[in-house]
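In this view, the complex is presented without one of its protein chains, the others remaining in place.
A and B label the chains in the order they appear, each numbered from 1.
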């Protein structure tokens, strides 16, 4: 069995952003030399997520609108009693998910035609990390 | 280490449907010959999901009602400016999730008594696929 670990770093200019990381994850799969296995990708922070969906700006606007309805920015969160101001970012992480697992087949990510891997930043403007862990043979 | 890959195909008659795929995933585990490992199951399309829950029609009606509140069909989605009409299906994929990972123990899915694996179609009536990737020994 082989394993391969890599870390991506992000420091978005905006508080919220979506970053297509499909190419960087594919590069990690290629570097791993693993032909058949599983590729785990997760945000190492609790105010960011990783998801798979379409790379289409209208969809991203719809997602942001849904998350704003579910967990509006600036609402009176209990979490803010700690001095933090990112209560909505924690809840958006819970709704979107902080990780995905992707199949690796014949040395490449085994994704459908429209599947793209995204990093979703909900509380950016500071350095944050994603871990990629690939295991297989 | 062993690996095993299989693909399921679906073409639901309705735009939205839920299909119990526990038996088909179990068949893949048996065919893999893997006794201890992990079984990944994911929709290869961004308007369908895979989840684990009860095989009970009332629960499915409750889930549909919740998803209709979160992402109503026919709303004025930004994604529709591309000419698509399935904005709600993309958002339901985000809420339900497009993948699950299931433990394999002693050659079988290691599920609790009521856990069943479902394919959730949110924009059907055309050919779509699910990938199963099992790794272990």
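Here, a contact is a pair of C-beta atoms (placed from the backbone, for glycine too) under 8 Å apart; a residue touches a chain by one contact, two chains touch by 3 or more.
Not measured: the values here are computed from a predicted model.
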item	value
Footprint left on chain B by the chain that the document does not show	1, 36-38, 51-54, 56-59, 61-63, 65-66, 70, 95-97, 100-105, 110-115, 135-137
Chain A residues touching the omitted chain (full complex)	1, 3, 5, 38, 40, 42-46, 70-71, 77-82, 87, 90-91, 93-95, 97-99, 101, 129, 131, 133, 135
